[in-house]
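Every protein chain of the complex appears in place save one, which is left out.
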Amino acid sequence: MKPRDPLPARAHTLPAKYYTDRDVYDREQERFFRGMWVCVGRLGELSDRGSFVARHVAGDSIFIVRTNGPGEPDAVKAFQNVCRHRGTQLCRDEHGRFQGSIQCEYHAWTYGLDGQLLGAPHMDGTAGFRKGDHSLLEVRAGLWEGFIFICLADSGPTLEQQLDDLPFKFRPWRMHELRRGDGMTYDIATNWKLIIQNFSECLHCPNLHPALNKLSHYLSGENEPLRPTYMGGRMDLNDGVETMSMDGTCPRAFLPGLSPDDQRRVYYYALFPNLLISAHPDYVMAHTLWPLAPDRTRLVCEWHFHPDEIARAGFSVDDVREFWDMTNRQDWHVCELAQAGISSRAYRPGPYSDREDLLYAFDRFIVAALDDAP
Amino acid sequence: MKPRDPLPARAHTLPAKYYTDRDVYDREQERFFRGMWVCVGRLGELSDRGSFVARHVAGDSIFIVRTNGPGEPDAVKAFQNVCRHRGTQLCRDEHGRFQGSIQCEYHAWTYGLDGQLLGAPHMDGTAGFRKGDHSLLEVRAGLWEGFIFICLADSGPTLEQQLDDLPFKFRPWRMHELRRGDGMTYDIATNWKLIIQNFSECLHCPNLHPALNKLSHYLSGENEPLRPTYMGGRMDLNDGVETMSMDGTCPRAFLPGLSPDDQRRVYYYALFPNLLISAHPDYVMAHTLWPLAPDRTRLVCEWHFHPDEIARAGFSVDDVREFWDMTNRQDWHVCELAQAGISSRAYRPGPYSDREDLLYAFDRFIVAALDDAP
Partner (left out) sequence: MKPRDPLPARAHTLPAKYYTDRDVYDREQERFFRGMWVCVGRLGELSDRGSFVARHVAGDSIFIVRTNGPGEPDAVKAFQNVCRHRGTQLCRDEHGRFQGSIQCEYHAWTYGLDGQLLGAPHMDGTAGFRKGDHSLLEVRAGLWEGFIFICLADSGPTLEQQLDDLPFKFRPWRMHELRRGDGMTYDIATNWKLIIQNFSECLHCPNLHPALNKLSHYLSGENEPLRPTYMGGRMDLNDGVETMSMDGTCPRAFLPGLSPDDQRRVYYYALFPNLLISAHPDYVMAHTLWPLAPDRTRLVCEWHFHPDEIARAGFSVDDVREFWDMTNRQDWHVCELAQAGISSRAYRPGPYSDREDLLYAFDRFIVAALDDAP
């Protein structure tokens, strides 16, 4: 992706502590993963009223439950996964479905899907006890284009404010209509920011991704300036290439409503802190990042397709999964090498080229958001 | 078990730190596992003079050796598992037998079963060296009803003082005569106190243990007030039930000397800090707790029977082991859920019911013993 402007002289990578230090990591968790809206999955994972997923976000266990019945507008609620009696976790499994209410396995305290305490055996005579004081602890939740977001902070910007003008930008892809075709999970020995940085420049493509570089040249496209909550840009498909797949052909129809220009491009956007969207002519790839430690990140990569294509006889994800799994693994390999090198006492910040402009801007954003001295 | 009195209003569970904090854990280890008498096994494990077991207690490795010969009164001694020469551990195995003396594998320093240094090759000419200065470091040890206890503190209450009136209370079961029929070891991702709390209320039984609740109803029985070093109570067997086993029948004779009342009851007592005794009409179950970390505990569960029954043709532990292993696993499951929930930043103390009176008293005991503000 083309840079916009030359970088200032002395535009160097961040000091090692931003990738290795537990204190920095903890402050990032607080600032970005508790203070911002975090993507926790797709609504498609919750098929029915009462269906839930449980997620770990910034050390908390949260479950998200679908609350609308058939024919009602999509709705979810998110709760802390903690019984208000003796603290027992309510959901042990990552997926499941509540049958009308949420019951603790230990002493059978029972809550409605709205979090209200409905039953608490033998508590009725207890001095000072009122059911209304012991609802589940609710967490803000929201939906955008089929993505579920939660925010652990009780106040602060709304999801709409954080999304800024992305709803307008991504409208043509009608992502809420898309369904998951397949997905893969990776555990990567690297800091979460190194993955975002890797995603945000293609200077490494000719050396690391020769196959990708044949489909979409690393000097094609253009970056947008960094915005307060996201950054990204586009790359162009090479002549004769239809989409990003093993051989560059596209056995699927393009997504309905895309302009001729958008049918020739791939858009790569990083929504802070943890969602990476790669919009292709015929599918959308979404990475969600789950930091586990300063030097460990879990990454879930999923490919979403139009339901008409999924329903078509002979539909296959193989060409897309094979291409991106190969490319992903090349990326995680160098992210791990970077983490290992940065962790050495010998590491010192190195110079960015003008084609790494988004990385430099992202670094400035991180440092500023943590209130560190620039 | 029935509560004695209503709890005060605002009787809530403990703050999270008592289950998750390393500093609290360390102070508990010091106060309860170094300062009190800890149960480390059964005398039946030491068949002969010189037989030993090695145990980890509060970070120390201790071995306990039987010192009496045949026909002599039962006697054990306990020592720090450290050679006085260069600090080498003397026992690597958990069980074994010394042949008359205790020899270090490294440089052959040799001690008597009384801990006296008998031989130290090439030390004789060393300036200022006297064998008498280098005996093994002895630890207080004692026996009660076949249970072995040690106390890492050199002074403080005797074992008899800690046992209080329990010897009188448990006399009818003649536990020193009983022999181990079987046992199981569990590693549980929970704080040791959550296991004691789980053991000390049956409010969870109808929901978690439907099979147990059919044998002994959760509202039967009665609790004793908490004592300085133990707590407990009794539950009654339901009509037609003979003992706690898979089908409630008892293929064994009752223990000799039990009153008709005691033949219809199960007594559950927690002896602080680490022994849980469950006295049944025909066997005694003993759990010993071994804290490994704030959130990890090893638990050894053993079933002890009368030797006449063990000797009888067709004797089997299967009905008892199957019932209690099932029930144990149900309990450890919710103990792990409780640990996970309490470890969340979202946890806050919740209200106890009147049927959790022993737990509230136990919490007060813990807080007071640690000299924490109430």
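A and B are the chain letters, set down in written order, and residue numbers restart from 1 in every chain.
Heads up, the rule we're going with is that a contact is a pair of C-beta atoms (placed from the backbone, for glycine too) under 8 Å apart; a residue touches a chain by one contact, two chains touch by 3 or more.
As the structure is a computational prediction, the values presented were derived from the model and not from experiment.
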Per the definition of touch given earlier, which of A:Thr185, A:Asn207 or A:Thr249 contacts the omitted chain?
A:Asn207
In the whole complex, of A:Asn68, A:Ser316 or A:Ser344, the residue touching the missing chain would be A:Ser344
Absent-chain interface residues of chain B come out as 59-61, 80-90, 92, 105-108, 120-123, 125-129, 134, 137
Considering the entire assembly, which residues of chain A contact the chain that has been omitted?
6-10, 13, 16, 203-204, 206-208, 333-334, 337-338, 340-342, 344-347, 350-355
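Just so it is clear, only the chains that are shown with their structure count from here on.
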How many degrees of rotation bring the Cα atoms of chain A onto the matching Cα atoms of chain B, given to the nearest 5?
120
